[in-house]
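Right, I'll just put the structure down here and ask away after.
Apart from one protein chain that is not included, each protein chain of the complex appears where it belongs.
Take a look at chain A:
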Amino acid sequence: MSHGYKVSAAIVGAVLLAAGGFLLTYAPAAESSDVFSRMMWGLAIGAGAFALALTIYGLAYVGTRKQRTQAQQRSDAGHHQGGYTPDRLDMRPVKPVKFWYNMALIMIGVLFISSAAGTGMTLSALLEMPARIWDFGLQMVGGVAQVPDEQARGNWSSAFDAMLESVAIAWIGTIVGAIFSLPCGILAARNMTPLATYIPMRFILSVIRAVPEIVFAVAIFIPLLGVGPADRGGAMAGAFALGISSIGTLSKLISESIEGVDRGPLEASRAAGASHIQVIRWAVLPQVLPEVIAIWLYRFEVNIRASAILGALGAGGIGRLISPPNGLFGQRPYDWEAIGITLFVIIAITMLVDQTSGFVRHRVIHGKTVKQKKQKPGDLAAQEPDPPKSVAV
């Protein structure tokens, strides 16, 4: 039956229609009604959609009964009349049954509707959004494109200040993470350490990974280092929260790349009588260091984005500039020109940092791109061969 795609399209369409209609019409008073009851409503709607889908599926099955019997007859006919019997190898391969796949899709649909109802959002608010986006967007673009007057100059400079502070926070966080992550990564690599250090190290690292940055920031570093702008300690708190929480991810990635090293140099240095530390210094580090530097730089990019959310909590940086109650979005009416300028600065500096670190990463991993010059016959001897790609130590 080649109606599979029609049936699944019908199912998806029905589910989406039901969800959309439900969310557009059902506007729960979110303060009064319970999340749980809202989710139950959603489940009921989901069950309805499921029943609808099942009906469509059944109707399709019934509708193709004639074709199926004909196909059955055709394949039976071969046996009865002694005619051409299709060999197993002559037939088209049997289509795999997609029952569980379809069921999983439907389950995801039901889960989706139920949780969409659970959030208590009213999609009717979306209807007014395009006009506002257009209006505010024009104001933002106007703010960026205008010839800066006194106020706009102030906006530009405060945006640059905050963004540079964010970059500084992210950099210090990355440095802190990098300093701790290399030893931790070595201790968490199975081929470098005995089991007695490996297991506790892995456990500690997975605990660190499970704790979100905001927990480190709010619970430990803001009390220890202070809250607010840089000169009152908020930026330090953010930097340390980012640093500690990057240790987990960085160490895991580093230990994985250490576990993947080539065993040859290790054996060679052991055979030459190297101690454990010498093995790490001369056989392991040269192999993994480009990858490790790339991992650190990648984390730097991640940290710049993460520092924004910490700023909203009271650690410094760009988050402090934009988030309420004191930031740009805390003022009414919104100063859309200032917001536009700030967003522009955020985008520009983030992309600049991304490009730079992407370039450095590429350079570290793949080495210098050698441009093939046209060789004159004479200076073949004068040309030095390119040094082999090797590694910072």
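Criterion: a contact is a pair of C-beta atoms (placed from the backbone, for glycine too) under 8 Å apart; a residue touches a chain by one contact, two chains touch by 3 or more; residues count from 1.
As a convention for this text, contacts and distances are computed from a predicted model.
Of the names listed as "ABC transporter permease subunit", "Formate dehydrogenase", "Metallo-beta-lactamase domain-containing protein" or "Corrinoid protein", the one that matches the UniProt record for the absent chain is "ABC transporter permease subunit".
Among the residues A:Gly13, A:Gly142, A:Pro183 or A:Pro324, only A:Pro324 touches the chain that is left out of the figure.
Per the touch definition above, the residue from A:Leu43, A:Val261, A:Leu313 or A:Ala338 contacting the chain not shown is A:Leu313. Only one of the listed residues, A:Leu17, A:Ala47 or A:Leu126, touches the absent chain: A:Leu126. Within the set A:Ala14, A:Met39 or A:Ile295, the residue that contacts the chain not displayed is A:Met39. In the full complex, chain A touches the hidden chain at residues 27-28, 30-32, 34-36, 39, 108, 111-112, 114-116, 118-123, 125-126, 128-129, 132-133, 136, 147-148, 152-157, 160-161, 164-165, 167-169, 171-172, 175, 209-215, 218-220, 223-226, 230-231, 233, 235-236, 239, 293, 305-306, 308-309, 311-314, 316, 318-319, 322-324, 329, 334, 339, 343, 346-347, 350-351, 354, 364, 367, 387-393.
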